[in-house]
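With one protein chain withheld, the remaining protein chains of the complex are depicted in position.
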Amino acid sequence: MTKEAVSIRDLNYSYPDGTVALEDINITIEEGERIAIIGQNGAGKTTLFLHLNGTIKSCDNNVVIFGKDIGQMKSKERIEKVGVVFQDPDDQLFMPTIFDDVAFGPINMGLDEDEVERRVRSALATVGLTGFEDRVPHHLSYGQKKRAALAAVLSMEPRILVLDEPTANLDPMNRASLIELINDLNRDKGITTIVAMHDVNAVSQLADRIYVLNKRMVAEGPPTEIFMDFDLLRENNLDAPDVFKLFSVLSCFGFNCESLPLSINEAVEVLTKTIEGDEKHVHLHIHEHTHEDLEVLMHRYDHHHG
Amino acid sequence: MTKEAVSIRDLNYSYPDGTVALEDINITIEEGERIAIIGQNGAGKTTLFLHLNGTIKSCDNNVVIFGKDIGQMKSKERIEKVGVVFQDPDDQLFMPTIFDDVAFGPINMGLDEDEVERRVRSALATVGLTGFEDRVPHHLSYGQKKRAALAAVLSMEPRILVLDEPTANLDPMNRASLIELINDLNRDKGITTIVAMHDVNAVSQLADRIYVLNKRMVAEGPPTEIFMDFDLLRENNLDAPDVFKLFSVLSCFGFNCESLPLSINEAVEVLTKTIEGDEKHVHLHIHEHTHEDLEVLMHRYDHHHG
Amino acid sequence: MHISDGVLSLPVVAAGWIITVALLVITLRWGERDKSIAEQIPKLSIMTGAFFVASLIHVSVGPTSVHLILNGLLGVVLGVLSYPAMFIGLTLQALLFQHGGLTVLGVNTMIMGVPGLISYAVFKTGYKRNISLTALGALCGALATVLAVILLAVVLVTTGEEFVAVAKLAAVAHVPIMIVEAIVTGFVVAYLAKVKPELLPVDLGDKR
Partner (left out) sequence: MDYPEIDRYASLDSPIHRFDPRAKIITFVLLLISFVFVQKISVAFLALLFSLLLLLVSKLPIRFILKRVQIVLIFVLPLLIIMPLTVKGTELFSVFGISATREGLWYASLIVIRSMAAVILILTMLGSMRFDTTIKALYTLKAPKTLVQMLMFTYRYIFVIIDEFLSMWRAMSAKGFNPRTNMYGLSVMGNMVGMLIVKSYERGERVYQAMISRGYTGNPKTRTAFAMRRTDYVLSAIFVGIAILVHINTVMM
């Protein structure tokens, strides 16, 4: 049986000025899962993340990490369990050198010098920044900063890795390599990964299960299920991945497949399988309801009338 | 005959520290065109934009706007011709209230009070922020700030509108409405629009012609042509839109169409047209070269080996 | 250590305004040597904001907590324009947070700003004598605090003999603050030297 990595029960949180940020949040995440939390700006993602590693303390002891209330943990234990990488790397790199930044967590954990050194080297190697120890973080490119910020959390060797918008503003190469890196950490080291993302086109590459947050948890399920639910997307100002939309369009032309793909790679698989399964060919045709279906579909995807 | 809105000849620019930012830039943009400039971070987009409205002055008189050297223009003429909206709205909303911010340009142009007032109202109405006159920037959401920054440029009623990453970090609804707004300005008021974008999935919605910048102008052409050129994309670390990729995939399964679509809406059109033109149906099938073609295609789109 | 309204006597308050107005005029003129002040206003204002926010940071010293002052650092980074920056910073502190008063703005700016100007001179001179930047930063941080305390004491005692004991106590209370200021300013200068050397009033071209 897998262990419960995160268990949140009836979490409520309001900002000091009284605005409700989180309401009745219930989450259970098993160890090793890949989770995405999606939701529009101001849905409460950052606030939730700050609860996850105890930076904001809930009074009701309702955030439990690996069976233990995070409010009861010492700082060292807390940050060893959950590492949070925030969106803007400039907010997280404030030391004069990359080494200092990556060593920051381990030093706060009270580790001895050799161990700090080892962890820094290892974290930098993981993100592909070996040799950057003495560089000034502020002078790096955006993609490098993003990876340095990740290294600065990996050096604490957390069991749960939380990332806020890991792919935002990255160019394709950096995005692809960061996604691969996060998945490697999940697969090879068994790290539970929780990402918050806007970019629905990349969500399915990083998550097997999605939570939709809008102050409350409005939905939960595998990506395909979430993206099928037009009303849910509309109400929460979310988009479906382009590939998914396109296959919905294809289905109006009579293309039938078991489950709609979410990425190009999945699309190739689905196409190959469907066509092979269907005596090597598939008919796309305009039937009685095609135009009508298309119209309904496109209207649903149109965010102007949201 | 249409007029030349922008003409840049052999523009070179180096930062004070000697780093080359722009090299041998040549651009010609006709009035009313919709142009996108794409390129990775640090490709020189911002520097180019600062030349376009004369914030950085070139010594060689090689930036010509509507037939006139921008170096020779007075401030008022300059800002009436070209308006630049930068990426971070907080950098552009520097006045105490939204009214003051939107009125800033018109007042500097020396317009009288009534005209300033009229322009502010009109610009705010255009971006959908009527009634926000007395709000302070700090209390706006990111999407509202983005629109306020656009209004602050629209109030100068520029003939050419330059936008740096207009859709970055916006949620789907805000993104869709901003894209529509920019296109309305182009269509209804004949404003020439030039956008810099990362988000290739949205590029085709905002541009009929693309320049690829990487210190030099490495390519120029309509979106379909640019996205067809795998080597160009690879070398400049750019991605093709997902819809475009998917139709490349479909073409491996024997789907033939005149030009590959770039967005969902285009995809629907292309599918309808192709299927209707082809006796109401299209065969997707696995032929001799399908698997091989797919492999080559997917490898080309894979950015890990970049 | 900003003085509130209602504490000082009329002659002291008036003298403070005369000195501050004079120094504002002089420093703003001087700051215009290379570039018009209009060109510098946006950057100067936003950096003033950064110093303002930095001065809201609490540092716990023993049982109490103190705010960073950073007037030495302000002098080092902004040069002569640190004086108007200090004036604006103190105006906002008085208006937004009631740290210090309005009528005493002249005096308070003098107490903080003059040591800032002196720090600037010391930093430039010290650099020519090859003192390490970090040490210089620490020196300026400490010096600016000490000078500010001396000026504070002078201002209080000039107002009335009744303040002699208060001034002494204030001086003693500022010893730990001086140490904190020295250390923090030293580290900030070291950081700037590495990350953004053009923010320091010295040419590091040959030493980097």
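We call the chains A, B and C, going by the order they appear; numbering starts again at 1 in every chain.
The working rule: contacts are C-beta pairs under 8 Å (C-beta built on N, C-alpha and C of every residue); 3 or more make two chains touch, one makes a residue touch a chain.
The shown structure was predicted, so the numbers you read here are calculated from the model rather than taken from an experiment.
Q: Given that one chain is not shown, what are the shown chains it touches?
A: Within the full complex, the chain left out of view touches A, B, C.
Q: Which of these, B:A123, B:A152 or B:I182, touches the one chain of the complex that we don't see?
A: B:A152
Q: Among B:N41, B:T97 or B:T272, exactly one should touch the missing chain; which is it?
A: For the chain that is not drawn, the touching residue is B:T97.
Q: Pick from C:N71, C:T103, C:S119 or C:T145: which residue touches the chain that isn't shown?
A: Hidden-chain contact among the options goes to C:T103.
Q: Considering the whole complex, not just the chains shown, which residues of chain B touch the missing one?
A: Touch with the absent chain occurs at residues 50, 53, 55, 75-76, 78-79, 83-84, 86, 88, 90-97, 99-100, 103-105, 107-109, 136-138, 152-153, 156.
Q: Can you list, in ascending order, the chain A residues touching the missing chain?
A: Residues touching the hidden chain, for chain A, are 50, 53, 55, 75-76, 78-79, 83-84, 86, 88, 90-92, 94-96, 104-105, 107-109, 138, 152-153, 156.
Q: Write the list of chain C residues that the hidden chain touches.
A: Given the touch definition above, chain C has residues 3-7, 9-10, 13, 24, 28, 36-39, 41-54, 56-57, 59-61, 68, 70, 73, 77, 84-85, 87-89, 91-92, 94-99, 101-103, 160-162, 164-166, 169, 180, 183-188, 190-192, 195-196, 199 touching the missing chain.
To be clear about the criterion, only the chains that are shown with their structure count from here on.
Q: Please identify the chain with the largest separation between its CA centroid and the CA centroid of chain B.
A: C
Q: Roughly how many whole angstrom separate the Cα centroids of chain B and chain C?
A: 46
Q: Compute the distance, rounded to whole Å, between the mean C-alpha positions of chain A and chain B.
A: The answer is 28 Å.
Q: Can you list every residue of chain A that touches 2 or more other chains, as numbers and ranges?
A: Not one residue of chain A touches more than one other chain, so the list is empty.
Q: With touch defined as at the start, can you tell me which chain A residues reach chain C in the complex?
A: Residues in contact with chain C: 96-97, 136, 138-139.
Q: Using the touch rule from the top, collect the residues of chain B that touch chain A in their complex.
A: 40-42, 141-143, 168-169, 171-173, 175-177, 180, 198, 201, 237-239, 241-243, 245-246, 249-250, 253, 255, 264-265, 267-268, 271-272, 275-276, 280-286, 291, 294, 298, 301-304, 306
Q: Looking at the complex, which residues from chain C come into contact with chain A?
A: Within the complex, chain C contacts chain A at residues 190-191, 194-196.
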